[in-house]
Every structure is written in structure tokens, then in C-alpha cells.
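And now, subunit A:
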Amino acid sequence: MSILSPAIVESLPYLLSGVFTTLGLVILALGLGLVMGIPMALIQVYGPAPLQYCVRTYIWIFRGLPILVLLFLFYFGIFPLLAPDIAAFWIAAVVLGFRTAAYQSEIFRGAILSISEGQMLAARSLGMSRFYAIRTVILPQALRRALPGWTNEYPILLTDSSVCYAIGVAELLTRGNQIVARIGDPMTVYVIVAILFILLNYGGQWIFGRIENRYKIPGYGHGDA
Partner candidate 1 sequence: MVMHKMTDGEIILRVEDIHKCYGETEVLKGVSFDVRRGETKVFIGPSGTGKSTLLRCINQLTIPDSGSIWLNDEEVTHAGPLINHFRQKIGMVFQNFNLFDHLTAIGNVEIALIRVKGMSKADARKKALEELGQVGLLDKANAYPAELSGGQAQRLSIARALAMDPEVILFDEPTSSLDPELTREVLEVMKRLARAGMTMLVVTHEMGFALSVANEILFMEHGKIVEKGSPSEIQTSPTFARTRMFLGTFQDD
Partner candidate 2 sequence: MIDLQFDFAILLPPLYQGALMTFALILVSAPFGFLNGIGIALGRTYGNWLVSRLCHGYVLFFKGCPLLLLLFIIYFGLPSLGITFTAFTSAVIGFILCNGAYNSEYIRGGIQSVSSGQMTAALSLGMSRVQAIRSIILPQALRKSLPGLSNEFIYLIKYSSLAYMITVVEITGAGNIIAAKYFAFFEIFILIGIFYLALVTVAGRVIASIEKKIAIPGFGGV
């Protein structure tokens, strides 16, 4: 192993642009997970029994399967039947999103259940409908409470996104491997990739920590004024 060789320095821009692919996957998946996770959580708490059952089955499947199997299933099995021309990147984003949706819905469900019943009673006593009470009283509190758990999905998605290498998405690890194939020196390249992942990981967590702090309500948890 050597100090950065010219060949590696030349490859750095290509590797670094993998950061955008990786972050793109993570952000799309987080968003998709959020959009799916909240309704799924609401169904689990307030929905009719058959729908609850469907959501629970969905969660069971997407939490029970390895990310690699999900990627293979969707990339080789499902998408060729549905939309043969779609790029691996989008398939990967969908799979990561579907999976984190299952975890996120559990996080939101826990947060909703942690809101005291008195909140709903108080809202109804003011003449709010059930739906309106959920939207304006329960959810705003629950989402705040879910924030720490929700941001924890970020490091999980970030590390899992590297598995998208298996279906050829040009994220960080894939690009690293391509560089290794071209110029050799695997250890140096992998160490650089590892450093990038670790920076993204803890850098991202730091940013999420700042966001959590900003949305903290003083004295929150003892009822909302």
C-alpha cells in the first residue's frame, strides 16, 4: 500500500460523485418511508381490522427479509415484469424506501400510542372530528416524539445503501470497486470509501441532532399548552 498514488488521485472525482448517488438513495428512501410510514402507523392505531392486518403483514415481510434478497427480488423478479426499463437506481430507492417504511411505521405507531388519551378526549370535547383531532392534535405531538427514532433510520439506510452495489447502482461502494478493478490497490481505495461512509454517517447524524434540538419544545412531554 502506498500514500495516495496518482492513479487514485485521478479517480477521486469519480469516487466522490458517488456521494451524491448514495445520499440520493438515502434521501429518497427516507422520504418514501415517511410518506408511507405515517399512514401505515395511523392505520395500525386507528384503522379497521382488515387494513391493520395488511399493514402488519407488510411490516413482517419487509422487516423479515434481508436487504439483499429484497433487492434481488425487485430487481430481477418484480420490476422486469412491471417496468422493464426502469434504472437500477430507482429500483434501489424504492426497495430501501419500502423497507424503511416498515420500520418507520413502527416508530410512528409507538409515538402515537405514547400520546395520552386525554389529548384525544380534549380535542373531541372541543367539537373536533376524530380525523381532525388526529391531524391537528395527535400527529403534531407524535411526530415530534418520533423524531429521535426516525433520524436513527438515517445511519441504517446509509450503510444499507451500500448493498445496492449488488444490483449495479453506481453508489460509493460500487464506484470504489470499479476503481479497484481498474487500478488495483484495494486497501487504499476501500479505506477512502470507509472514511467517506463514516464522515457521511456521523456528519449526517450531527445535522439530524441539530434539527432535533431545534424542534424540541421546552417542558414537552407533560402535556402541550
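We adopt the following convention: a residue touches a chain if its C-beta (ideal position, glycine included) is under 8 Å from a C-beta of that chain, and two chains touch if they have at least 3 such contacts; residues count from 1.
The set was built so that all candidates are chains of the complex that A comes from, given by their letters.
All of these numbers come straight from a predicted model, not from anything done at the bench.
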For subunit A, as assembled in this complex, the candidate in touch from 1 or 2: 2
Residues on subunit A engaged by candidate 2 in the complex (per definition of touch): 1, 60-61, 64-69, 72-73, 76-78, 80-81, 155, 158-163, 165-166, 173, 176-177, 180, 184-187, 190-191, 193-194, 197-198, 201-202
